[in-house]
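A single protein chain has been removed from this complex, and every other one stays in its place.
Naming follows writing order (A and B), and every chain is counted from residue 1.
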Amino acid sequence: MSSTTTPEIQLTIDGKAVSVPAGTTIFDAARINGIPIPTLCHQQNENPVGVCRVCVVDVGQRVYAASCIRQAEAGMTVKTATDQVHAARHTLIELLMSDHPAPCARQQHSGDCELEHLAANAGITEPRFPRRTTPRGKDDSSAVIAVDHESCILCDRCIRGCDDIRHNWVLARRGKGYQTGIAFDNNLPMGESSCVSCGECMVSCPTGALTNKRVVGTELGQGDVLDPAELLHLPIFENVSGTFLELNQKAVVKRRFRAGEIICREGEFGSTAFYILEGSAEVYLASPIAHVKTEGSSSGFFSRLKSMLSPREEDHRSEESYRPFIPIDASVDLPYENPIAELGPGEMFGEMTCMSYYPRSATVRAKTDCAMLEMLRNVLDILQRNKTFRAQLERNYRVRALDSHLRSVPIFAPLTKDFVDHLRDRVELLRFSPGQVICRQGDPADSFYLIRIGFVKVSEEKLGGELVLAYLARGGYFGEIALLTGSPRNATCTALDHVEVVRISAEDFQLMLDKFPDIRHSLEGTAHERLEENRRRAIRTENVPVDQFLAQGLMEAQSLLVLDLERCTRCDQCVRACADAHDGVSRLVREGLRFDKYLVATSCRQCRDPLCMVGCPVGSIRRRNTLEVIIEDWCIGCGLCANNCPYGNINLHPFPVEVDDPAHPGRQIASVKVKATSCDLCHDHAEPSCVYACPHDAAHRVNPPEFFANIIQPHNAATKTRN
Amino acid sequence: MIVLVLATAVYVAYSVRSIHGPRGGSALGLTYGIVGFSFMLFAGLLGLRKKFPIWRVGRAQSWMRGHLWLGFLSFPLILFHGGFHFGGQLTRVLMWLFIFVFVSGILGALLQHFMPRVYTAQLPMETIYEQIDRVRGQLAEEAVRLVEEACSALEGEVSHASELQRATSAGAGKMGGLTVASGLQADEEVSAQLRNFLNGEMLPYLNRAGAEGMSLSVAAQARTMFQQLRILLPQNLHSSVDDLENICEEKRQLDRQTRLHKLLHGWLLVHIPLSYALLLLGAVHAVMALKF
Partner (left out) sequence: MLRRSRTTKKLAKRIDLQYFTRPHVFRRWRFWLSVAVPVIALGWFVTQRAQGGQKVYSSGPLAASHAVFTQQCSLCHVARAGNFATQVSDEACLTCHDAPVHHANQSFKPACSSCHVEHKGSRLLSATSDSSCSQCHADLQTRDGQPHYVASIKKFAGDHPEFSPLRTGRRDPGKIKFNHYIHLQHQLMGPNNTRVGMSCDDCHRISKGNEEWPYAASLDVSREGKSVPQGLKPAALSNSGGTAEAVPFPSGSPLPVMDTREEGQSRPQWRYIEPPTFGQNCAACHTLQFDKRFGNDQVPHEKPEVIHAFLLKRFAEYIATHPEAVHEVSPPDRQIPEKSRLPRVARNASEWIQFRAEDAEWLLWTKTCKQCHTLNSTEGQLPIVASSNLTTRWLQHAQFDHQAHGMMTCTSCHTNTEKSRETSDVLLPGVQTCQQCHRDDKPRESAEARCFECHQYHDWTKTKRTREKFTIPQLRGVARLETR
């Protein structure tokens, strides 16, 4: 309330006479006159709410008044420090401390938990009151802010900061009584909510309820640390809390690169993303495009003779899915024939590495002198939620990548430039956080999705559990079946990690199909295949398996390499044969758990639910239509698939290559690159080499439910009768 | 089988009718000799076949069966060839070599038939033979780690204690108060005893390739020892003792595997070199016999 003349009023505070303008709160009045009153829920840049009652003072009335919200009245006698007031505050603090996990996160990190400060000042070490028995929980979903409801004192500061200061309207209270707490949106996890990670709530919180998340390697070694003020000048950091930036000062640095300098190498692990401020950079794949199992064409008499002895059928993999583009972690895709692209100012790369700790998917080299921002996850998260940045990102995407992205899906190859232009502005880029459902089984279908980054799990709810149908990676698409058939969604698509999808609305989709009947035709074909495969899988899983069978994950497998231990003489011929067929590197290890009298060898099981495929930064591990999981020749050797495989079936092997000698430019030296290998069922031979080479007929590649049917089925019959 | 019957019939007829009994040099004797030697050559080629396992020249299994059958048949054929006589020096040596090779081959075939079952039944924790040393080293490391954890818990240091141990004491109050109300007694003496056990008994046992003379190599004795350990240690360290016992059991099985493996593969050390010698001298014999 502003008025030109504000009458002054007089009152007494602690025996001191003060004169303040009318409407001033007691707290402000005391503050102006140098009398401190402890507060908790009051923050000066926010409207007071008076919920904590720590600032109570004796105003000579029946109850003490909360000084932060009580306006001073003329002639008030305020006593801020009487014994009773102290006792009241003491009790209050003690009550608050009894539920407080001392030392809380804030106290541990920065030592400035206001509640504990107060407690220390009041001399409270052990509260008399018992602790609450039910935990209130934590929320780790946000990338930048850690939520610990245990520490929350419901002071409302965050809510006021989010609503009143930043106008994001994300935070609110929920619940009643002892169950009260703060909530984001409709009590969503913070990371899934519409929170924009501005950091205001965290800055406002007095306790450890909302703290700045410490990201691994918070300190970036190289580069110039930027002043938050400079950062705020950048358009992309508009509307980001300055304090927040200050807190995360070391999480973003500016780096300069000379022309020709390598910025990052493919396969390396990292945790930072880069945003180009000036200059341009080349992004390419430095690994040779070659399979780990390479056998060149037979030149020379003897090698031709030898190749007659071990005949290989032609490698048909190219027929199945022709991928003209290799998806990488940037706003462009690399064409297969010449995997080089260029990035300019305003473009970002390394997002997946930064957010989900995937290895770098390509090598980036500065083409001209560049200046870049290198940032950690928290800063990236800020950016990604920032509206300005998002707008820029989407614009970039539409201009540069949408075309190639669409075209990299072979079905959409016939799209004309006009249509892509038409689509350009009508597509929507959506972000999903890990675990978030993109579309649910049974929902009406209204969109078609293309995956820009991240991994999506396509699964179906069945009696007995969830059946994973597929994992889709960048360049994959989903949602077309329901659009084509007009029925509700037949599967649930869930984001496995931070996923960004391009959403094309149903109308545009129909338009596309109408204009390009070829696309419709191939889409329908794919849809049909997918449905068929789903149906087949459903039939296969109707066997109720035995405990151990399940426990070892054998039910997941579609093809097992089993060694009959009553015939195997442990002669290692299978291993040698595998190595022979694959350039000296064996894809099979003769070790593993036993099932019945068989040893389930460590060799790719062609799982229904191929966990290995999740996370490949260049999408080189994929599944052919005939089951085999193969690793394409552009594997960059990051090792993620090897980690993911729960059975250890994927291994990394060194691969000798010629690389440019850094010491002598222009020359090449021998070096070793690492690539991932896994059993590919010897698809270019008539039967797997290991089975072929076993002299005792002990090695078999089998389909587990059929092979072990007579072991499982009798048990199955028993369980069925029990049910 | 038919071949064998046929060959026997022919031989019987031949030996009855021929003058002075069957001879290696006569036409039929030569036939027997050549056929028998060619069988032996094929049998010898199995080794070569195994060097190139992926060449599509016939399944390894077919070659193996061929090896067994033809090798088996070559024995009576060569006997027929020589007319059951041993002949001169070279042929005597050859015959003895052949007998050894044949017998060792039969023995090996039997071993390969029966041993895998023994293996499977007795060695639930078997591993790859060539890696036993490495696995053993890993077992030793694991044992050391386990004992370190337990000892640290006994000595009151929280940092080395495992998650489980901490979890069991989580309800005991202070985070740092592991020694309070959690049942873990700080006991230096027990910890020292445990370390002694590790260094004195387990590590020597685990690091040794064989098992002679070590008390832990006998299952009953080991059980007793570990039972004593259990009495010694407090309740929530019993899981560590169980793990140590399991490690010893695995080591026992690895030792047994070594023994069985040597048995299963040892005969090859006789069979293969002798068969090379046999083929070599047989070639010499063939050349010289035909030359004369």
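Definition applied: contacts are C-beta pairs under 8 Å (C-beta built on N, C-alpha and C of every residue); 3 or more make two chains touch, one makes a residue touch a chain.
For clarity, every value in this text was computed on a predicted model and none was experimentally measured.
*Asks:* Tell me the shown chains the invisible chain touches, ordered by label.
*Replies:* Contacts of the unshown chain, counting the full complex: A, B.
*Asks:* Sort through A:Y471, A:Y598 or A:Y647 and give me the one touching the missing partner chain.
*Replies:* A:Y647
*Asks:* Among the options A:S142, A:N490, A:S586 or A:Q606, which residue touches the chain absent from this view?
*Replies:* The single option touching the absent chain is A:S586.
*Asks:* Looking beyond the chains shown, say which of B:Q131, B:S152 or B:Q253 touches the absent one.
*Replies:* The one listed residue touching the chain not shown is B:Q131.
*Asks:* Can you list, in ascending order, the subunit B residues touching the missing chain?
*Replies:* Here the touching residues of subunit B are 18-20, 23-27, 30, 85, 87-91, 93, 97, 125, 127-128, 130-131, 134-135, 138, 142, 164, 238-240, 242-243, 246-247, 262, 265, 268-269, 272-274, 276-277, 280-281, 284-285, 288-292.
*Asks:* May I ask you to list the residues on subunit A that touch the chain which is not drawn?
*Replies:* 552-553, 572, 575-576, 579, 584-586, 589, 591-593, 600, 602, 645-649, 651, 653
Basically, only the chains that are shown with their structure count from here on.
*Asks:* State, to the nearest whole Å, the distance from the C-alpha centre of subunit A to the C-alpha centre of subunit B.
*Replies:* 49
*Asks:* Which subunit B residues qualify as touching subunit A in the complex?
*Replies:* 50, 52-57, 59-61, 63-64, 112, 115-117, 119-120, 124, 127-129, 261, 264
*Asks:* Name, in rising order, each residue of subunit A that touches subunit B in their complex.
*Replies:* Its residues touching subunit B are 306, 309-311, 565-570, 572-573, 576-577, 580-581, 589-591, 594, 597, 685-686, 689, 692-697.
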